[in-house]
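Every protein chain except one is present and positioned as in the full complex.
Chain naming follows the written order as A and B, and within any one chain the residues start at number 1.
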Amino acid sequence: MNAPSKAPFKARAKAALADPVLKTAIDRTTGNAERKRAAAVAAFPEFEAARARGKAIKDHVVAHLDHYLEMFERNAAARGAQVHWAADDAEARAIVTRICLAADARLVTRAKSMLGEEIGLPHALADAGIERVETDLAEHIIQLAGEAPSHIIWPAMHRTREQVAELFKTGHHPPPAAEDPATMVQSARTQLRTKFLSADIGISGANFLVADTGATCTVTNEGNAELTTTPPRIHIVTAGIEKLVPSTAHAFALLRLLVRSATGGEMTQYTTFHAGPKRPGDADGPEEMHIVLVDNGRTKMLADEFREMLRCIRCGACMNHCVVYRQIGGHAYGGTYPGPMGSVLTPVLDGLAASRDLPNACTMNGRCAEVCPVGIPLPTLLRAWRRRSWREGLEPGSIRTGIGLWAQLARRPRLYRLATRIGLPLLRLFGRGGWISRLPLAGGWTDHRDLPRPAAQSFMDQYRAQQKGRK
Amino acid sequence: MTARDRILSAIRTALGPGKPPAQIAAEAAALLDPAGIARPHLVAPVLPDAFALKATALGTTIDRVASMADLPQAMARYLDAHGLPPRFAMQPAPELAALDWQGLAPHQGTAPDEPTALGLALCGIAESGSLVIHSGPDNPILMSFLPLHHVAVLRESTLLPYLEDYAARLSAQAVPRNAILITGPSGTTDIEGSYVRGAHGPGFLHVILIADAGTEPG
């Protein structure tokens, strides 16, 4: 629901490609993530078995989604949490805003949640006149910059340390004493400490919704989720309905995959289950807990060929290993979720007409599916969008004509032979010394690389001539 | 129709008729069986060693002592080694209050910039080097998050081998408001991937491991 940049995808990608600082920032983070994930998987020989199990758990939940939603609702209510249901992003925003306004909330702290971004929570809170403080360090950075996340695990990965220092210089009072990461992190710690303790409401997402206990689970490395959810009077959780797991043990089975795939660690520093508000006698905790269960396209995915995408546990491994993401970064995608998983989800959320480039801007190399901890066949799902885009006439006329003409030829082998017999010598006229450096209508190729000059005679013609000679 | 009805009815239309709850529960349980094939092995044959290896790899420091009576001395050692003041926040637990804290000054309540806090871990998990704390009347959650130094007392007798063992224990008892697994000091890699400790939570996690295995009930 983040309003995508007005520029078309290709223009956004081109701008990103022209930014050497961005490239450096992407390489540092994704390169690290790739190496650390590989090491974590190598150190866990049971990873494949764990992955098969994780996939089966998610499939099981999706196959009984209504059952687990009702079970979760029942158990969360039994712990004193109030469960709300939102069919779409607008309903979800309205529910959260209503809770905030009813509580007369002035200051809201928020622990990073991609679902919150998906439903446009930051804008909704601003529109309601509520001060929002992002507490995840990366979210804090992009809040100061007025940006959207560019990665689902490292939302500020597009910013270098120098750029962060600039933001903190004006955004922190007093500004950090130095520009090294340790000093800047310390400065953010000091800045946010008072916000944590004076917030009226804390909003978090959920990595898991545990059906049999009614608990929501957050995982963080910073400890900001607990500082966001404990001191305020009210804790609001917004979560997609696909986050359900049958039990805590199932959550752990998925957590082993999630952390290794996301950061290459084995466990996040803080894995916290939140079951309802403060109990009588509890030393601290919120007086109210609200859980907003959000559909926003998920039941649509359940009903069609994108059901497997509901397995996604938001680890970000697909984007860390994507050659396209690693060149253009997250913002160029223009949706809430970037990279391969985002290219499957954005057409669901923003419509295919507005996002048809995303499933097409993929080389189909399959590396995303190879590293996906729950075995989502991302290229297959991207191809499904391409099919739909073709069927709905959303593909540009030049591509339709090109593919159509070529297919007409390829469907007629004799004509095809004839075309190569005429075409190859013609094409060769553009060549010099074995290479073609400029070719009309083929600028997409020759702008960037040379084209090997075709053969004077096709294989099939040469072969036929040889066969005749033999006889 | 409410949003709830619309969502559930869309799901049921997509999925068709459901199975009996008992069958779903049996299928869910079968998904985790056997546990051993899809989880990491412990890194040492005995639980305290396995726990300690995992925890220290993540930057947690460990002091192994013989009994609870050694706790004040161990605490004094830690404070001294880090140049910390003798004043520290202490969990309001009777078994901590009962100890002789001579020379140190434990107090209740955790200030926003509290240097050090001392609390009891409910149990530990050897697989991951995690500590577990549960919220409750004598266990404020913020005590484990506000200080720069978090010192946790962990009895060896409470160590569990795997995450599933803790899950089983959690489901067998009343679920607390907050159940937290703490695995190493707070950290972030949000600026250029550089690892920095103490992002919001404690920058130092110190575990005083009490060698009580077999001598006290767990």
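The working rule: contacts are C-beta pairs under 8 Å (C-beta built on N, C-alpha and C of every residue); 3 or more make two chains touch, one makes a residue touch a chain.
The criterion applied here is as follows: contacts and distances are computed from a predicted model.
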{"item": "Protein name as given in UniProt for the chain not displayed, \"Cysteine-rich domain-containing protein\", \"Amino acid/amide ABC transporter membrane protein 1, HAAT family\", \"Asp23/Gls24 family envelope stress response protein\" or \"NADH-quinone oxidoreductase subunit M\"", "value": "\"Cysteine-rich domain-containing protein\""}
{"item": "Partners of the unshown chain among those that are drawn", "value": "A"}
{"item": "Selected from A:A303, A:A354 or A:L409 as touching the chain missing from the view", "value": "A:L409"}
{"item": "Positions on chain A where the hidden chain makes contact", "value": "10, 13-14, 17, 323-324, 327-328, 360-367, 369-370, 383, 385-391, 395, 399-400, 403-404, 406-407, 409-411, 413, 416-417, 420, 424, 433-435, 437, 442-445, 447-460, 462-464"}
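Basically, only the chains that are shown with their structure count from here on.
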{"item": "Chain A and chain B, separation of their C-alpha mean positions in angstrom", "value": "30"}
{"item": "Parts of chain A lying in touch with chain B, wherever the complex brings them together", "value": "25, 28-29, 32-33, 43-44, 46, 49-50, 52-53, 56-57, 60, 63-67, 69-70, 79, 85-87, 91, 135-138, 141, 154-157, 159-161, 164, 181-182, 184-186, 188-189, 192-194, 196-197, 212-215, 221-224, 226-227, 230-231, 241, 246-253, 255-256, 263, 266-279, 281-285, 293, 295, 299-300, 302-303, 307"}
{"item": "Interface residues, chain B side, partner chain A - complex", "value": "2-4, 6-8, 10-15, 18-19, 21, 24-25, 27-28, 31-32, 37-40, 54, 58, 92, 112-113, 128-130, 135-142, 144-146, 163-164, 166-168, 170-171, 175-194, 196, 198-202"}
